[in-house]
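Remarks on the structure that follows.
Only one protein chain is missing; all other protein chains are in place.
Take a look at subunit A:
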Amino acid sequence: MPFTASPLVGGDAYEMAQRLALEADAELSALSEAGEQAACLRRHWDAIAGLGWMATMVAEDAGGAGGDLSDVAALACGAGRGGLPLPIATACVVTPALLAAASARDMLAQVAEGSARICLILPDAAQDPGAAGLRFDRTLEGGVVGVETPPDPTHLLLATAAGELLLLPVDSSGITQNLSLRIDGRLAADWHCAGVAVAPDQVLARGIADHVARARDLGALLTCIEGVSAMGAIIEQTIAFLSDRVQFNAPLASYQALRHRVAEMYVEYENLRGLVAHALREAAAADALPWRDIAFAKLRLGEAGRLVAHETIQMHGGMGLTEGVAAIRLARRVMMAEFEFGDRSFQASRLLAQAA
């Protein structure tokens, strides 16, 4: 029996999420127009909203399911195996955590039922060289680029470096948006603000920088969980490809050079899986989020993820350069994950700063 990856968190929710992700991947890969893909993403967003994914971590008295981290982890595990191109970590964990910290019950309820589609901008969101970053001083000015977003966002949720949390409808006067597809097929938005007035009740909270940092780490943990799932699936699919593909009158799986490279992918995958499983256990058990465990896991995701992604592309040969292979689409998901919730430099810097 060839290798089958076992999920970090299994169960019905995991199975359901996996099925949904694979369906979405099949539909999306048959579409070549970005506009058609965006419409397809919206349908799938509505589907997971209808299934209550975004309500998972929202407290029951705020209209949610009152679930815990392992419930969302199961969804991320399943979604990760199919590379579901929707902002699972942000929508199911990070945004609800910030709204809860700001006691924004009405908005939480809308998130839970799926009617609010929030694009979250974290304090150090990217900007183009030379461009003015987003600044808040009574009005909002400047811009950010490449922010992961749900389809057809209704609101911007902005966490500022000063620890404020702002919520604005995207159709507020002075806000313009530009949508893109990321390398993993998810939606991203560039936002530009010119003289955007912010009413006092649109400042949901002040002094919640610690909550923002914690929410970002939760997001990083979820991204790691998705990444581990995707890597497990990549290894399975690489093995299947090498076993089927015949060159020089023999299956590629019979060549030791290739077998050893798969073994190396597996060792990297297992090492990361151990680390992420540990971080998840600690996060579920401890009162304070184990930020160091998460930072080490995210650091390793960058290293191990890239190795697995590069190896599967290489071993698929010319096929590895095409979008038509599921393993390659997953590889791009893993490549993108590096840049979510703090890349390797970010994680290394804070770990080194803490050690000094």
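Here, contacts are C-beta pairs under 8 Å (C-beta built on N, C-alpha and C of every residue); 3 or more make two chains touch, one makes a residue touch a chain; residues count from 1.
Throughout what follows, contacts and distances are computed from a predicted model.
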Protein name as given in UniProt for the chain not displayed, "Cell shape-determining protein MreC", "L-serine ammonia-lyase", "Signal recognition particle receptor subunit beta, a GTPase" or "Acyl-CoA dehydrogenase family protein": "Acyl-CoA dehydrogenase family protein"
Residue of A:105, A:182, A:278 or A:310 in touch with the missing chain, whole complex considered: A:278
Subunit A residues touching the omitted chain (full complex): 1-3, 235, 239, 242-243, 253, 256, 259-260, 262-264, 266-267, 270-272, 274-275, 277-278, 293, 296, 299-300, 303, 348, 351-352, 355
